[in-house]
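Okay, here's the structure, questions in a sec.
The complex appears here minus one protein chain, its other protein chains still in place.
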Amino acid sequence: MSSDLLLSVRNAGKQFMQGQRPRWACRGVSFDLYPGEVLAVVGESGSGKSTLLRLLASRLACDEGSVFYDLREEAGNGVAASRGASGLVDLAGLSEARLRWLARTDWGFVEQHARDGLRMNVSGGANIGERMMALGARHYGKLRGEALSWMERVELDVDRIDDLPGTYSGGMQQRLQIARNLVTHPRLVFMDEPTTGLDVSVQARLLDLLRELVDQLHLAAVIVTHDLAVARLLAHRMLVMKDGCVVEQGLTDRVLDDPQHPYTQLLVSSVLTP
Amino acid sequence: MYVAVKGGTAAIENSWQLLAMQRRGDPSLPELSVDQIRTQLSLAVDRVMSEGSLYDPELAALAIKQASGDLIEAIFLLRAYRTTLPRFGYSLPLDTARMNLTRRVSATFKDVPGGQVLGATYDYTQRLLDFALLAEGGGDEAPPAPQSVAQALPASMPRVNELMAREGLMETPRPVADSEPGDLTREPLMFPADRPLRLQALARGDEGWLLGLGYSTQRGYANAHPFAGEIRRGAVSVEILADELGFAIDIGEVEVTECQMINQFAGNREVPPQFTQGYGLAFGGAERKSMAMALVDRALRARELGELAVAPAQDEEFVLSHADSLEASGFVQHLKLPHYVDFQSELELVRRLRAAHAQEGQDEKHADPGRGAPTPHTEPAIQKAA
Partner (left out) sequence: MMDEHYNFGFLDERTKKMIRRAMLKAVAIPGYQVPFGSREMPFAYGWGTGGVQVTASIIGRDDVLKVIDQGADDTTNAVNIRRFFARTTGVPTTEKTAEATIIQTRHRIPEAALTEAQTIVYQVPMPEPLFRLEPRRLETITMHALGEYGLMNVKLYEDIAQLGAISKTYDYPVLVNERYLTSPSPIPKFDNPKMHMNPALQLFGAGREKRIYAIPPYTSVRSLDFEDHPFEVQRWEHACALCGAAESFLDEMIVDDEGSRLFVCSDSDFCSGRREAGHVGTQQAVQMPDALARAAVEGAR
């Protein structure tokens, strides 16, 4: 496998038991992801895209296949050292402790509902500072400074740093979630429907922000969405899922402009154009 | 001139004397005998034995006397005594099917093999205070004996749950084959707890706590749709397996009340529905306790039955961590112990923060006389100055 590869998925599948009968929520998914690359996973609800995301982020274990990641060595104070030391590693072989460390440092996960990805009972500043504190940062002033600078970066009003996230609007909560995830400069960010449920104009601004950040920080991302416009705007490549299987994958522009699979064609044609 | 307060020892001894006087009450009245308590306050004795985790009616009665009728205090006395007793071994499981029944009812069928045996219960009384009991020497007249029973009870009366299980209607959870049940009197309760441990914790758990939680499951906090499949009360043999003999010997009898609740059936298109059960057991005639216990047991089985745990009664750690009356009573009442050192620390912080606040207020006022913390007294003055 190429030493440049960041994430590699081979034949990943997850099965759930419904009563006595098994059902594959997703099956046979394979793809490669390189640093700085954004992949959109598109499909209707029930297509298995959210299950796939959780498999990739090791929140669920694969029943079939594997997920490989380019793991960095853990340096003395827990920060990721420079790359290349470990190469691609099967995530199933990692300990719980290692996976949690990975999730706190080299990865980000932006939840669909901000409440699931934030600590609602502490201020915005505390939310952003948490990962840094977990890595040993112990200077209150510096933590606060970092939090303020990230708030600016995600276009949040810095006067709100001590306010509880419950007082933020939906769009602001998403921005806070993004900041909270990005403080440790992760190389890979998972996003589960990051703009769904927000007003259209708020969505548009958030997508612009995401595009900028992905570009500036050279982030790789896997974004689950049912909105083709999100895929078009953010993703280099996309997977189309139906009933747990990938029916089509490829460059975003190609898939959207020249869909091959009938289901993709249906999806594309049913998008309302303004 | 201040002298440090001394005399804690003397104060404690005086407190003991006052307590002894309170317990004895009016010395011109006859003293309660332990036997009287044991026989005439038997339901209190039953509760103390269950939660005290010790079957000894005489000691429980003694504890009630010593505790001036405070049952949780009596339970405490019995548990502390229990700690000193050596453990010889474990009995075989009680065979409640072979119970010497004094009461047996089922709400699920109008008639059951062996019949509905009402027994001694407050259920069919009207709760009118009986002033005849106030009369002096009321104990001389023995209550009239009940009319003789038309037929004797059959030797074996199978439980309703078993009858339903034979038909496949009832799920019958089995414990893991070779594992010995944990022993809460020896090891701390750790979570997640399996059903045997949960039942132990519930059996010695506070009746009030379980009653409230059981009640909550009936009112929508985790709907269980319970039916009282079987409630039975009577004496059961206690047997132990003596190593030297190689067979079980009968070492005595305990009176228990057992309740089996039949609950909402689980099932879906693939799996045929079955009724699920909840179980309760208590010493003596403690029906309310055994019923509440059965409701809570069922609620705590949410995880193993694949149900969503949304209600407090289904939260294992919440229910079991607070079920022990000794732990609860001890910690709640420990607030009476001196805490003045910690309080001193809090005082210091609050004073310091208030001083900082006041200082900030002063600084703001001096920096900008036009602004400042408005109060009803100062506001007109400020407006005038502006």
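The chains carry the letters A and B, assigned in the order they are written, with residues numbered from 1 in each.
Simple rule for what comes next: a residue touches a chain if its C-beta (ideal position, glycine included) is under 8 Å from a C-beta of that chain, and two chains touch if they have at least 3 such contacts.
Bear in mind that the values here come from a model prediction, so they are computed numbers and not experimental data.
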item: Touching residue (missing chain; options A:L5, A:L94, A:A134 or A:A229); value: A:A134
item: Sole contact to the chain not displayed, among B:F88, B:F131, B:F191 or B:F247; value: B:F191
item: Contact with the hidden chain (one of A:A126, A:L156 or A:L210); value: A:A126
item: Identified contact with the non-displayed chain, of B:T9, B:Q147 or B:S179; value: B:T9
item: Residue numbers in subunit B that touch the chain omitted from display; value: 1-2, 4-9, 11-12, 76, 79-80, 82-84, 86, 185-192, 317, 321, 326-327, 329-334, 337-342, 344-349, 352-353, 356, 375-378
item: Footprint left on subunit A by the chain that the document does not show; value: 96-97, 100, 119, 122-123, 125-127, 129-131, 133-134, 138-141, 143-144, 161-162
